[in-house]
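Every protein chain but one is kept in place in this view of the complex.
The chains carry the letters A, B and C, assigned in the order they are written, with residues numbered from 1 in each.
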């Protein structure tokens, strides 16, 4: 079955399905953006997309190359300055879902987009840094994270907490005065993880069709918690695949 | 000579003359606004007028009825929100001249637009209050005040300091952390007062043609300081009178 | 007035387009903190009159410039506290109903909380930003500091600088008048917009009256668009800002401002006005 779609397609479709019509969604660039735009052609046509560049309620017809792509501005209801985006829209707690990618994630869904390996001053790999992510993770009512699941990305301890998920467990968000609810789901190429309601530790709750739990465990850098109630993601429908492929193909044009 | 123009015309013309071309001027409504608009038809065609309503570089063709008149918006280079006006334009110290009216003024050019008589909670006459005046007086590089000179307006002590001039003398503005230079001139129907460079007390430096110094002294509620170098304001030219009359007549239309 | 069942895009499941009486009844409650903004321009008079008509009381009424709209609401007994920064009849004189209420408790006692424009503007900014306070250089040297609330000094954590902090204001309801809505319930306004944007973001509920509904907005200088998801109710009320003005629709009816001085000076004349112009008229603009 796994031969009819790619793992990235499955991940993108699974992520898109989780977005509710009518919600406001603050979108990071890359796969989060693809999934959010895809959701608008699926179950959530009036998903209200905001990008940190200032584009408000944008309906891009093709994938933006960057967070400030003209495509986002040309199809927006309005474009506003960044103080308004960060202070009035995001910080005020008006955003339902923040949608982020990451280079590393830990069991409490803390995410790293700053550097990999060694130290901040002398990193092995320097990544772009925070951008909007720190405050998106802090302020949205909930946060969805899309990331491929490997031992390089799912690590025991992130090299740098760029954006806090649940810190070191219950109480951390409160202690850090984060207004939003924190990560509600992590969508990977293998399945979906959700925080345990009590411990807040990421727990595998869905596997994508054709994926075995051993794969998920092998590709996680900590002892992965698995839900006793583990389910299988619904396989992509042909219409979903058509839509994601049509969308992705726009970025080649 | 005093028969060819009114005292208000003389006051307005004298005030208009003091505005330098190219300066930015933050304008209060009423006579300050009339004088500033008049100045643009006289020596200061590119005087950059800002009103607290958000109109930036406005060139009204007739007298606005209020600070938010459509005339100001229709003839503005741009109209912006009030946070931008107060925080970015005014507070940042970008305005050359603030132009204010007042109900009462004292010898240190502190002005009152809040109430007259008795107490704040039970005033004899309640006035509109601060509006933009407090911060205009605080932040502009200099402040010009237009007010008719009588013992009711020129008082020993204002009933309420709405907007600080020089407080109780040298050092007050610094103590109150006011960034602007404070009042540089008070233009009245009798003449012009300027702060003494040392004591900062308002000193009569000009009398309008036909006005005797005894009139100024009689109409001042404190012992008026008079400059040893007292001069006479240049009489209005016919072209100035034509302009002020044409302008004032627009408000009747 | 167009039908409240105006057809919307499929996107909007529930119509936000309500008749004005229904909008006010649904979203304005006794005791609310209410902000009706519009700086000289686009003052939501029709909505204010509807509040009077519905005899809503105990409002904490916030507005930079109370203007005639709050003078009328105060005179009608809707207001228990006024938060403002410039309280006059612009270009005319005093607000007599406000003075009568404040000084003589007629028709009821009202409290006041007085600010500068910069200060009250920044209270809205903090409210819109979802933080407890904003910082500015303000009030300094003014006696106002000792006669108001929600203003304090704060020291910079980076230097010896001491500046002013003002507490956030978060109205239960903000009411605006605007030129246009589109069918999806977005609103566009242009010309002087004052603190409209901040008052919207600061509020829990937002009601907007508009001159008209259009298929599609056209670009305008100095325009702002308020997305429909920030708005709870839109009422189409042509002339809803009268006797103030709506840029590109109608000018200020200054005779009304001048006439108000006489009407409002006298309790009997005011009561007569209240009966004939508000209570005995149904909801509408001019």
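Note that contacts are C-beta pairs under 8 Å (C-beta built on N, C-alpha and C of every residue); 3 or more make two chains touch, one makes a residue touch a chain.
Everything numeric in this text was worked out from a predicted model, so none of it was measured.
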Inset, instruction - Taking the full complex into account, find the residue in A:16, A:100 or A:164 that is in contact with the omitted chain. - result: A:164
Inset, instruction - Have a look at A:67, A:190 or A:244 and name the one touching the chain we're not showing. - result: A:67
Inset, instruction - Out of A:29, A:147 or A:211, point to the residue that touches the absent chain in the complete complex. - result: A:29
Legend entry - Full-complex contact with the absent chain, from C:51, C:136, C:189 or C:274: C:136
Legend entry - Hidden partner chain, residues of chain C it touches: 129-137, 150, 152-154, 156-159, 161, 163, 165, 167, 217-221, 223, 225
Legend entry - Contact footprint on chain A, counting only the chain that is left out: 29, 52-55, 65-70, 72-74, 76, 78-83, 86-87, 90-91, 110, 114, 120, 122-123, 125-135, 137-139, 160-164, 167, 172-173, 176-179
Inset, instruction - For the chain that got dropped from the picture, name the residues of chain B it touches. - result: 22, 24, 45-46, 48, 56-57, 77-78, 84, 87-89, 91-94, 139, 179
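Criterion: only the chains that are shown with their structure count from here on.
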Inset, instruction - Considering only mean CA positions as chain centres, point out the chain farthest from chain B. - result: A
Inset, instruction - List the centre-to-centre spacing of chain B and chain C in whole Å, with centres computed as mean CA coordinates. - result: 29
Legend entry - Where chain A and chain C are represented by their mean Cα positions, the distance between them in whole Å: 40
Legend entry - chain A and chain B: spacing of chain centres that average the CA atoms, whole Å: 57
Inset, instruction - Note the residues in chain C that touch 2 or more other chains, in rising order. - result: 197-198, 224
Legend entry - Numbers and ranges of chain B residues touching at least 2 other chains: none
